[in-house]
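First the structure, then my questions, so here it is.
== subunit A ==
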Amino acid sequence: MTRAPQILVFTTSTISDPGVASAGLMRLKYPPQTAIIRVPCSSMIRPEWIVLAIESGFDGVFVAADGTDCPYLRDCTERTARGVEAAQKILASRGVEPERVRMAAVCSVCGEAFVRIINDFFNALSRLGPVRL
Partner candidate 1 sequence: MTGGGVRIGVYVCHCGGNISDTVDVKRVVEEVGKEPGVVTAVDFPFMCSEAGQKLVEDDVRSGRVNAVVVAACSPRLHEATFRAAISRAGGNPYMYYHVDIREECSWAHEGDREGATEKAIRHVRMAVAYLRRAEPLSKIKAASERSVLVIGGGLAGLRAALDLAEAGVRVYLVERSPFLGGNAARLGALKVFPYGRPAIDIVRSLIGKLVGRREVTIFTNAEVEAVSGYIGNFDVRIKVWPRYFKGKCAGDLARVCPKRARDEFYFGVAERTAILLPPFEGAYPDIPAIDINLCDRCGLCAKACPSVDLSQEPQTVSVRVGAIIAATGFRPYAPRNGECGRGLPGVITLHELVGALNKFGGIRVDGRAPESAVFIYCVGSRQRRAGGEGANEYCSRYCCIAALDAALHLRELLPGVRIYHVARDIRSYGVNELLYEAAGRLGDVFVKYSEEAPPRVERQGDKLVVRVRDVLTESVELEIPADLVVLVTGMEPSDGTAAIAERLKLQRGPDGFLQEVHPKLKPVETALGGIFIAGTAQAPRGVAETLASASAAAARAASLVLRGYVELEPFVAYVDASKCNACEACISECPYGAIEIVRAGSREVASVNEALCKGCGACIPACPNSAIQLRGLTSAQIEDMIRSALGHGRSA
Partner candidate 2 sequence: MRVDHRLADELRELGARNISQCYSCGVCTAICPLSEEGREIPRRMVRYAVLGLRDRLERSLEPWLCYYCGECTKSCPRGADPGALMMAVRRYLITRYDFTGISRVLYRSPLAEALLAAALFLAVVLGVYFLHGPVNLERVDMESFLPAGVVDAADIAVAATLASLLLANAYRMYRLTRRGPRLPLTAYITELVKTVPPHFFTQLRMLKCRGSVRDWVMHALTAYGYGIVFVLVVLFLRAIHAGVYPAAHPLRLAGYVASALLLAGAGYAIYGRARRSSVARQYSHPTDWLFLILLLLTTLTGVALHVFKYLNMPLEAYVCYAVHLGLAAPLLILEVPFAKWSHIAYRPLAIYFARLNELRARRLQPSP
């Protein structure tokens, strides 16, 4: 019996967190092996946090970004992507698959999209198996 993958999700308070909440409002199902941390804007996420998450036992990290809806930054997506790529590089250098970190924009009503993405991610992580550090 293998342990179900654990996913850390970063959401943003005004955009993607409501988006994730809207999945619940619509009673859409996704794996409960998820933990959510709200930040104001996905561009604030430091690559070290992502690495720390993998070190702390998470099998994957999903950054639910603001995308073009970001109330703060026009280039929010690019900035967030930079952080995600940096994290992927660090992980790769330690032998961890970079696919364990994903990002996608989740708008404030995109519950369905979120559920699709997270289920897909969950399945991908299941196939990858546990993290070998």
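Criterion applied: all candidates are chains of the complex that A comes from, given by their letters.
One rule holds in what follows: contacts are C-beta pairs under 8 Å (C-beta built on N, C-alpha and C of every residue); 3 or more make two chains touch, one makes a residue touch a chain; residues count from 1.
All figures in this text were calculated on a predicted structure; none of them were measured in a lab.
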- Task: Using the touch rule from the top, find which candidate among 1 or 2 meets subunit A in this complex.
- Result: 1
- Per the touch rule above, subunit A residues touching candidate 1 in the complex are 6, 8, 13-15, 17-18, 20-25, 27-41, 43-47, 49, 52-53, 56-58, 69-74, 76, 79, 82-83, 107-109
